[in-house]
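Incomplete set of chains, arranged as in the complex.
Chain IDs A and B follow the sequence of writing; residue 1 opens each chain.
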């Protein structure tokens, strides 16, 4: 079986493993205070043009999400999320486990939130005479790319950022697949934009070529305070912290992060083109490494003899939406095989 | 101003105050282990025909809700609720504060959940390959009457109870206004039905004639274990516990609970009749003490010169849904004045 189901089926980009090997017997201090972490933090700050930002390395995405959120919110405060947001549906209630309600807002297939939505929801809270009996919104959580691969434009993110600043909300961007977002030709958003517009965000490693790891960037001074206590308490402080530093150092050097993600985007586009040309309808439009198409079940069964996809939604009795995913590790040979097979099957 | 905005604008039924006065200088043990509490528990068990049920007195509804829920669930489990359920929107995130997600399900204006909904939502969880990444449903929370005054039929509650038993879910009924539900002529549900069909429920005191207090009935043996620890930890164990026992003793004697709530239901019906006859549309149909009507704003402004209502929803630029509420304390004179004024205003 050839896996197109997700972007974490292989290990890590070979350069990362090389580096782990080369440094294996060095002795360093633990818990993220070693020189490799410091260097990686420096490169990230520089790439973000955010010299005052704090950068922390955490092991995984769920951990990054709940650690940032519980660090930022007081007990009566909640976080807005698109209905399909990862924190709302795919983290086993990790946010609620830290005491905070995820304030779900409706979204289209792209999975984006709009500034107008936030403004309206904020007003709905504060204009209600009984707002003290409700969860107070204090943060906006978005993913970029979204769960369904879509990207915010600079205009959209700027609008979100402005309503957040005006209304006293923190803006937190889940960048589990940020590399794919930043390297998409369609995007007009750069790392410095994110650092300027968001109060917190992260560069995902796990799904973008690392063995594991997410680099959390905290730009809002209030969110920087005591964050290492929170990491430790949340079980996210790796003893051999340099493993995270080394990985991000490798990814941030020589543009590797964007290069390998950009390659995956291009492969995804080839697959999407094949699907479109073969007449399969788009489930959710995406310029990044995740593509979402609706297949007749008989077509899908045929494809599933050779390929693994992620089943995304049962559309009706005879159609299913699937996610097709590429990554740094996807080979052109596999893409070629798949696109040929798709073209051969037609809608 | 004459208050029709809620059912907790006055103190307590005079018989309750009499009893508090009469027993004031008696010395009793604290924390709900006195004889009055024991007697009240006995009367409630008897009225429920549930000799093995545990009965606990808590101070308020939010407290009762989160204490029962956190006692019943493991950390990864959540509770189904209608979207308008009190725990989902009017308790400042109290359930989430104890670590559990409220699994919101859509509902109509009546605010009821159906057995089919629960079955479908349960299956959706367990049939999903990634269910371990989602909150596991383990309890169903309903209110009776609902937030909008509606009542479950015995058939509906039996169906809910059966799906819960089949699927291993606890069924928990919020009875903050249970007296109004049990005394409505339209209902075919009795206390023994509730005790038989639910794993936990409570008889509300605060909104049904007491100064404060809710009598939680736990019928499922698993929910009975160590519940007093949970009450204490949750801040719900009244030092002078007899205050709760004395109030429920008074309410349960001589049918007082149903008598005073039944009177309020009849008054509510008079008001509803006037609204209907005057041509104002029903917002949500209710056989109990809360009535929900849509008024043109100009009519509402006129009424608000004399009466206080609860604003329920802005329907459009010129119409508003309001809740009109009666209670044990509502006077016939006030009802007469309101119905006359409503009839005089017409839609």
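To be clear about the criterion, contacts are C-beta pairs under 8 Å (C-beta built on N, C-alpha and C of every residue); 3 or more make two chains touch, one makes a residue touch a chain.
Quick caveat, the model's predicted, so the values are computed rather than measured.
Shown here are 2 copies of a single protein sequence; counted across the entire complex in this file, the number of copies is 4.
The definition used in the following text is that only the chains that are shown with their structure count from here on.
In this entry, chain A maps onto chain B through a rotation of 180 degrees when their C-alpha atoms are superposed, rounded to the nearest 5.
Centre-to-centre separation of chain A and chain B, using mean CA positions: 42 Å.
Those residues of chain B that touch chain A in the shared complex are 75-76, 78, 89-93, 96-102, 104, 129-130, 132-135, 311.
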